[in-house]
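Left out: one protein chain. Kept in place: all the others.
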Amino acid sequence: MTATTTTLPAARPGTWARFGRNQLAVAGGLILAAVALLAIAAPLLPLPDPNATDLPNRLAPVFSAGHLLGADHLGRDMLSRIVWGTRVSLAVGLIAAVTAAVIGSTIGIVAGFCGRWVDGVLMRAIDMLMAFPYLLLALAIVAALGPGLLNALFAISIVNIPFFARAVRGVTVGLKRRDYVAAARLSGQGNLTILTGEILPNLLPVIVITFSTTLGWMILETAGLSFLGLGAQPPQADLGSMLGEGRSLLLVAPHIALIPGLVILLVVIGINLVGDGIRDLVDPRLASGGLVRPGPATAVACDAIRQQAGNPAAPDAILSVRNLRTHFLLNEERYKAVDDVSFDLRPGECLGIVGESGSGKSVTALSLLGLVPTPPGVIVGGSIRYRGQELLGLPLPKLQELRGNRIAFIFQDPLGTLNPLMTVGEQIVETITRHQGVTHAEALTHAIGLMDRVRIPNARDRASAYPHELSGGQRQRIGIAMALANDPDIIIADEPTTALDVTIQAEVLKLLQDLRRERDTALLFITHDFGVVSELCDRVMVMYAGRIVETGTTAEVLRDPRHPYTRRLMACVPVLGQPERALDAIPGLPPAVNHLPPGCHFADRCDRVIDRCRIGSIPLEDLGPGRSSRCIRAFEP
Amino acid sequence: MTWKNGWRAACGTLLMLMALGASPASAQVPDDVLVVGQIAEPKSLDPHAVTATNDFRILMNLYDGLVRVRSGTLEIEPALAETWEVSSDGKTYTFKLRQGVKFHDGAPFDAEAVKFNFDRMLDGKHPQHDTGPFPLAFFFSAIERTEAADPRTVVFHLKEPYAPLLSNLAYPTGLIVSPEAVRKGGKDYGRKPVGTGAYRFAEWQSNTKVVVERNSDYWDGAPKLQAVIFRPLTDANTRLTELLAGGLDLMVEVPPDAVDLLGKAGGFKFHEQAGPHLWFLILNTREGPFKDVRVRQAVNYAIDKEALVKGVLQGTATVADSIVPAAFEWAHDDTLQPYPHDPDRARALLREAGAEGAELKFLVAEGGSGMLAPVPMATAIQADLAKVGFKVTIQTYEWNTYLGLVNQGLVGKGDMAEMAWMTNDPDTLPFLTLRTDALPERGGFNSGYYSNPEVDKLLLQARQSTDRDARAELYRQVQRIVREDAPWAFVANWKQNAVTTERVQGFELQPSFLLNLAHVSKAAQ
Partner (left out) sequence: MLSYALRRLAMIVPVLLGISVIVFLIMAMIPGDPALAILGSFATPENTAQLRQDLGLDRSLIEQYAVWLGNLLQGDFGRSYSLNRPVLDEVTERLGPTLLLAGASLILCTILGLAAGVVSAVRQYGWQDKALTLAVLVGLSTPSFWLGLILVLIFSVGLRWFPVSGMYAIYGGGGLTDLLHHLALPAFTLAVVATGVIARLTRSTMLEVLRQDFVRTARAKGVTERTVILRHALRNALVNIVPIIGIQTGFVLGGAVYIETVFQWPGIGRMLVTAISTRDILLVQGGVLVVAACYVLINLAADLIQHMLDPRIGT
C-alpha cells in the first residue's frame, strides 16, 4: 500500500482517510482482518487437532457439546477444520495471485516495452490462453501435474496470468509514449533503468487494481478445484475440499457443506469490498470525486420556491428571471456558481451573456430548464417565468414538454453533444416526434427540410450520416436544426461557435441571425467573445464570478462600458476567432466561487481598485433604463 | 418515472417464464416402468467389452449366458444351456442348448452363435475381433477351441483343467450376444446391443438414460414391467436427492449415511446382501517398512476395522478376516478370526521390527467400483496408523488413473494402496493378485509383490481340481497362510445395498452383485 500512495502525488490529504470514509470498504476490511487474524492465529488457538478423527461423534450437529460447529463424517471438529482450512485457502489464493501478478506483469511489461515481434508473440500466446475456457485449462493443468494443492495453485496462477499481462501491457504501451519516458531515454538511461525507474512505479496502480479484483476470484477457483477433488489432499482441508467432502452428505448433515461455503462467501465478499475500496482510491478517475450521475432535472431547494413572491416579471418579457441562485454542493463546500441573477428576454430579442469560463453564464442558461447536473447543482432561490408560468418547481413532465419545444438549446462542442450512435436525421426526428405527434416519415421529411434550411448540402443523404461523419460546422448546423425543429419561442445558444474555426464561425453566426429575423425567435446567446456579441446581440449582460456586473444595450455597452471587467474583456478581444489568446490577457484568475472575498469580486484583478472596493457587498447600480453596473466607480469616467 | 414500467414488464415476463418452468409439466412415470439410478454412464452395452459392475447391471437384463447364478446364492444353474457335462479330466465341457430361443433381432440362438461369441473374444483372427478390446477375455483363456457339434450342442475344449470355468460363464463376460447384430453394428455394436434377455434394448441417450423394453417372448417368462429406465447419476448426493424427489424407483450403492434419512422420510424399502467383496490395503512387500512381516501385521492390528465398518461405512460392511470373502460359504474358513484392533500389540511389533515412526505413502482412489468410501476410509486409517506412530501421507487419484498406477506395482510409488475386488469365484482374487506368476512384471495384479511358493502351489492345485470339496480345503489353507503373512491389510467385506420405493415388488439383491429385474414389478400408486 505504501508504494501506491507514494506513487500517487494526486492522493490528496489522507488516502487512508478517504478509504476510511468508504464504509463498505471498511466493513470488508474488518471481515478480512478478522478472518485473517483467526487463520494466522490458528496454531495458538485452543482448537482440537483438525485431523483427529472421532468416529462416535461423526456428523455431530452444530452447537453440540465439544463441537461448536459440529463434526464431519469422521468426527473431526468442524470449527477447527474451518479455521485451519481458511488458513490454507487464504494462503493458496494469495500465493496464486502474487505468482500470477508477478509473471503476468512481467510478460505485460516486456511485451509492451519491447513492442514489435516480442509483443506479437507474447500477446498471441496470451490470446491463446484466453481462448481456452478458463476452468478447462485449469483442469487440464491439474490433470497433467496430478492433484494436489500446490498444483492447483499453479493452475490457478497460470490461468490468471493473461489478465495481468493484458492490463499491464496496455498501460505500458501508453506510458512508453509519454514525454518523461522519452526524456529519460534521451538522457541516456538504459532500458532497465527506465523500466524500473519510470514505468514500473506508474504501473503499480493497474497491478494493484487487477490484483484486488482477481484475488477473490482466485480463491473461488481454488476452492472449485478442491471441490472437484483436484486440490487439497486429505486429511488436509481447504474450504473447497471441505465443501466437496460435505457435498455427499448434503441431505444428511447439511452443515458440513454449508459452513465452508458460507466462509468462502464471507472471505470473498471481504476481499471484494476491500478491492473495490482500493480501486476507488487508486483509480485516478474514480479518485477525483467519483462518478456521479446527473438527475433528469436540476434539484430545486424547497425554500427556493417560497422566495418567488415579489419581483414582478416585466409585462412584455417572454422570459423573466429574478434573483436566480444556483449553487454546487461538492465535498461539503458550497460553490456559488450563479448568485442573484435577474434579467428579462423579450420576443425576438437577442440577449448576450458574456464572461470568462467559470463566470456562471452557462450555468445560468442551463438553470432555466433545469439542465444543471444534480448532484452537485441545486437551484437554491429565485424565480424563472416563461410567459408568466413559474418554471422552478415545475413537475418533470411539464418541464419536458417545454424543453426542445418552446425553449430550445444549442450547445457548444457539437461532437460531444450529439449521440454518436444515432444518425443525425434520427436525432432531429426524435425532437419532432416527441413534441408534434407526427409519424416518423413526416418527421423525417421535416428534419430534412430543417437540414436544408441550415444549409447542409445534400440533406437527404446526410440525414443518415452519423455525427462523426460530419464536419464540425455541419454538426453545429445539425444542433441548430434540432433547436429549430419545433419552432421555439426561445433559443438558448451556449457558445455555439467556440469550437469552430473562423470562417465557419462566421457562417454559423450569420445563419443564427437570419433565422432569428425570419422567425422572430428570442435568442439567449452565451459567449465570452465581445466580437460575437457586437455582431448579434441587441442587449448584453456581463457576468463575473456568478454575478451580473454590467447590463445594457450592446451599442451602449460597447460605446461606454461601465465596469472595469467589461472594459478589459472588450479591450482584449479585437480578433474574431481567437478568443483564448485574448482572454489570457487579463492578469490573474477569477476568484473561487466557494471562497468569495468580501466586497468587489473583481477587486484583485482590477486596475482601478481602491480600498472601498473591498468593503461590504457591492450592489448592482442602476444607470438608467436597462443599464446597470456593479462598480462603485461606475459614474467615474 | 415511466421507464420503470419497462423494467416492470421485463421482470414480469421473467417471473412468468419461471412460473411456467415451475409448473409440473412432465408426465408421471407409469406404473409399469421402473427407473433405476445407476452410478455412472455405461461404457458400452457389449458384455464382452466392459468390466464395471455398473454396466453389468444393465447387461444382465439384456442378455443371458449359458449358465447363471441361482437367485439368492452363488450356485450355478442352467440358463441358455439346459444341461452340461464335464469330462473326467476336466478338459472338455459339453453344453446342450435350450431350443426355440431367439435373439431380440429375430435371429435364432444356436451353437454357431455361441461359438461366434467365444471366437470373437479369443481368436485374434476372427473377423469381428476388432470390435473389441475384450479386457476380460482371459476369463476364458483356458479354452483352446469352441466347437459347434450340432445346432444345440456346444463343446469347449480346454488347454488344461480349469475349475472356475462355470462361474466365469455365469459372469457377465459369458453373456451371449447376437452375431448378426455384431456383424451389422461393428465397432458401434456396444450402443445397439442385441441379446436374448428379459428386456430388449430400446434407447440410449448419452448421460441421460438407457431404456430397455419388455421382451414378451422371453424364454423364462416375460417380465411384468413394460420398460426399465437406467439413469446415470454419478454423484451420490444427486442420486439420493432424485430418490427423495421421486425421480427413481430403485437405487443401488446407497451412501451409508443416507439409510437413516430414507428411513425417516418413509416410503422406502432397504435391501442388503453380503457378497463376495473384499476391501483391502495392498502393502509394498518389496521395499520400505513393509518388507518386514511384523510391520505388515502391525498395520493389521492398528486399524480399527470395527470402527470403520460401523462408523465410516455405517454398518454396510463386515470386518474381513482374510482373502476369501465369507460369501463363498463353501470355500471360506469359518474358524479364522479377523486381526483384532490392538494398538499396543502393533506398537510392540513395530518396536521389535525397529520401524517406529515409519513414514508411509498411501495411494488412495477418489472413487471406483466397490471402493465404498475410499477417501474417508483412508483418512480414518491414516488417523489409526498415526496412533501407533506411523506418519502417513495420502495421495488421491481419479479411479482410472489410480488403476493404471497401482496395477503397475507399488515400487517407487507408495507403501500401501487401497483396493477392492468383487469376484465370482474364490479362485479369481488370489490367483490374479497373490501368486508369484502374477507379479506386475509378469502381467498380473500382484502389485504388492507378495510371493510364497506354498500359496502358488495350492492355488494352482485348486483351479485344476474338479472336486469342489477338495478345492475348498485348498482355499482354506491359502486363507490361513495369507492371513499370517499379511501381504495386505484386510479391512472389510461389503454388504451390497439398495433402496427401492415401497411400490417396487419382487426385487432381491443377489450375492453375485448382479441386478436381475426380470421378475420385478411396481404396485399401482
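Some observations on this one:
A and B are the chain letters, set down in written order, and residue numbers restart from 1 in every chain.
Going forward, a contact is a pair of C-beta atoms (placed from the backbone, for glycine too) under 8 Å apart; a residue touches a chain by one contact, two chains touch by 3 or more.
Predicted model only: the values in this text are computed from it and were never measured.
Within the full complex, the chain left out of the display contacts the shown chains A, B. Within the full complex, the residue among A:Leu273, A:Ala463 or A:Ala603 touching the omitted chain is A:Leu273.
When the missing chain is restored to the complex, the residue among B:Lys187, B:Arg351, B:Lys391 or B:Lys457 that touches it is B:Lys187.
Of the candidate positions A:Val168, A:Leu203 or A:Ala223, contact with the hidden chain is made by A:Ala223. Of the candidate positions A:Val62, A:Leu94, A:Cys114 or A:Met130, contact with the hidden chain is made by A:Met130. Only one residue from A:Ala41, A:Ala183 or A:Leu265 touches the chain missing from this view: A:Leu265. Contact with the chain not shown here comes from a single listed residue; of A:Arg116, A:Arg177 or A:His468, that residue is A:His468.
Residues of subunit B that touch the chain left out of view are 1-7, 10-11, 14, 17-18, 20-30, 33, 35, 43-44, 46, 49, 51-52, 133, 135-136, 138, 187-188, 190-191, 205-209, 229, 231-235, 237-238, 241-242, 244-245, 247, 398-401, 403-405, 407-408, 421, 441, 443-445. Although one chain is not displayed, subunit A still touches it through residues 124, 127-128, 130-136, 139-141, 143-146, 216, 220, 223-224, 227-228, 240, 243, 247, 250-251, 254, 257-258, 261, 264-265, 268-269, 271-273, 291-294, 296-297, 366, 369, 371, 373, 396-397, 400-405, 408-409, 411, 413, 416-422, 430-431, 434-435, 466, 468-469, 479, 482.
Keep in mind that, in the parts below, only the chains that are shown with their structure count from here on.
Each chain gets a centre from the mean of its Cα atoms; for subunit A and subunit B, those two points are 66 Å apart.
Only residues 51-53, 55-56, 58-59, 73-75, 146-148, 229, 233-235, 245, 247-253 of subunit A touch subunit B when the two sit together in their complex.
Contacts from subunit B toward subunit A in the complex involve residues 235-237, 240-241, 244, 255, 257-258, 260-261, 307-308, 310-312, 364, 366, 375-376, 378-380, 382-383, 394-398.
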